[in-house]
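Removed from the display is one protein chain of the complex; every other protein chain stays in position.
And then chain A:
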Amino acid sequence: MQFMLLFSRQGKLRLQKWYVPLSDKEKKKITRELVQTVLARKPKMCSFLEWRDLKIVYKRYASLYFCCAIEDQDNELITLEIIHRYVELLDKYFGSVCELDIIFNFEKAYFILDEFLLGGEAQETSKKNVLKAIEQADLLQESQTEDWGGLANDEIL
């Protein structure tokens, strides 16, 4: 996978993850073009399209579009399910996830994505394992925030 974009029906980018090195300018250009292309498509159209020399796999969940760019040899259907599994992870973590969750807690959305996908490839496809990792991190966070304001926290962990 070369990149993943999440954007709203209004074309607002909500999350971007790039697995290939690109300049900010290129990223913006790609985002603009792709958001336009995808938003212009009608509901019943197929979820795949050719775009430049890449294949775009996208799916709409309520007001959010999830959009992945994969290479020629990559499998479209499994990418579609990568998107779905990511949505499930978000849903499980936030409990009925909505666009606002992703905006408010963008860092969580990124952390969950990193646990699931790394370098553009599926790292851990088990829902339990991904959530376990995130929850552990949250536990660390909780215990630390209680310490906050206290002395230097050398005793973490």
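One rule holds in what follows: contacts are C-beta pairs under 8 Å (C-beta built on N, C-alpha and C of every residue); 3 or more make two chains touch, one makes a residue touch a chain; residues count from 1.
One rule holds for everything that comes next: contacts and distances are computed from a predicted model.
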Q | Listed names "AP-2 complex subunit alpha", "Histidine-containing phosphotransfer protein", "Transmembrane channel-like protein" or "MADS-box domain-containing protein", with the criterion being the UniProt name of the chain not displayed | A | "AP-2 complex subunit alpha"
**Q.** Touching residues (missing chain, whole complex) on chain A
**A.** 8-10, 13, 15-16, 19, 21, 28, 42, 44-50, 53, 61-64, 72-73, 75-78, 80-82, 84-85, 87, 90-91, 96-100, 103-107, 110-111, 114, 118-129, 133, 136-137, 140-142, 144-145, 148-149, 152-154, 156-157
